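Encoded as structure tokens, the structure appears first; notes follow it.
All protein chains but one are shown in place.
For clarity, chains are labelled A and B in written order, and residue numbers in each chain start from 1.
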Amino acid sequence: MLNNLVEIVISILLVVLALLATSSKSMMKTVMFLSALSMLAVVAFVIMQAPDVAVTEAVIGSGLVTSLFVFTLLSARKVVGKQ
Amino acid sequence: MKQILSLMLVTVLGLLIIVSLDGNPLYVDYGDAQAANRISTRFIRRDVNGGNQAVWFGVSEDLESGPANIVTAIVADYRSFDTLGEVTVLFVSSLGVALLLGTLTTKRMELEFHPNFMLRVGSRALFGIILMTGVYIILHGHLTPGGGFPGGTMIASSILLLYLSDDQFRTKVKSFKVLESIAGSLYVVLGLVGLFAFDYFLVNFLDNGVLGELFSAGIIPIVYVLIGLKVGSEISGIIDHFLTEEGA
Partner (left out) sequence: MLQYAAIALMMIGLYGLLINRNVIKIILSLNVLEIGLNIFIISVGFKTGGIAPILTSQYDNSAVAFVDPLPQALVLTAIVIGVGTTALGLALAKNIYAKYGTFDLDEIKEGQV
């Protein structure tokens, strides 16, 4: 019963975060929503008894993809600031 | 107009997927997957070539495939050619980033935020811990969850920490490129040794040992170390390309 409750909460949070990520106006907020979505996906993988996939997604989703997005946005802001 | 059309298309596609899978005799419900009726049962019981036996941890010797982690046995032994394809895809994407963002003279990108002394020195302690965790996950890939890919990315994360906390830090990019090329080529050379000296490409030619020991499972720890080094140096190169710009 508890497992079922965790599944329902994670599913609702996944859909809400995805809707927020695609409809937000500020770019930094969108990238942070993507990072949170990736973390919830790690919890979903652990619930479905897949530890290999969970470790891989945790390292890649939190460390790598978020930092690449932030570096691209930083370089855009830097060029604007120079002008 | 475009919004209404795409909304209708997406809704129809989603309903089509749900309706076609619901009650389909070929698609089992959520939580009812029987591995005994699928091909995975042969991977679990290690009898793809026949020879049915019970597999006990710490006792069984010289099985068809050595690792205790069944996902590792699939990724690095039974379907090792797909892993070679994945390594190739990562190499091509790193090559593309280097071609798009590379300049002749590089320097670190200037930001308005300068880290202070405590941040610069204090993060060196964390760098060693993350590096050791990455090496541990690579070496125990055949016994615990993990393997070459998350371990290599952890090594690259430790270098990312040094990039973020220090304003003037740059790795030695040339030595990382040499390391990446050597590790990738050694994986293919290992496969070719299997082809020319033994039976087929990427065969496991060392003996498999006792299930569950650290020195077991043939060439699979060696393959994971090579993959970990390649992925780590590749992603460090990608991060370096993103944070540098043209200059003297």
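Throughout what follows, a contact is a pair of C-beta atoms (placed from the backbone, for glycine too) under 8 Å apart; a residue touches a chain by one contact, two chains touch by 3 or more.
What you are looking at is a predicted structure, and each value in this text was computed from that prediction instead of being measured.
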| item | value |
| --- | --- |
| Identified contact with the non-displayed chain, of B:14, B:51, B:128 or B:247 | B:14 |
| Residues in chain A touching the chain absent from view | 4, 7-8, 10-12, 14-15, 18-19, 21-22, 27, 30-31, 34, 37-38, 41, 44-45, 47-53, 56-57, 60, 64-65, 68-69, 71-73, 75-76, 79 |
| Residue numbers in chain B that touch the chain omitted from display | 2-3, 6-7, 9-11, 13-14, 17-18, 30-36, 38-40, 43-46, 54-58, 68-71, 74-75, 79, 82-83, 85-86, 89-90, 92-94, 96-97, 100-101, 144-145, 147, 149, 211-212, 231, 238, 241-242 |
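Just so it is clear, only the chains that are shown with their structure count from here on.
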| item | value |
| --- | --- |
| Chain A-chain B separation of Cα centroids, rounded to whole Å | 20 |
| In the complex with chain B, residue positions of chain A that touch it | 51-52, 54-56, 58-60, 63-64, 67-68, 71-72, 74-75, 78, 81 |
| Footprint of chain A on chain B - complex, ascending | 69, 71-72, 109-112, 137, 145-147, 149-150, 153-154, 156-157, 160, 164, 235, 238-239, 242-243, 245 |
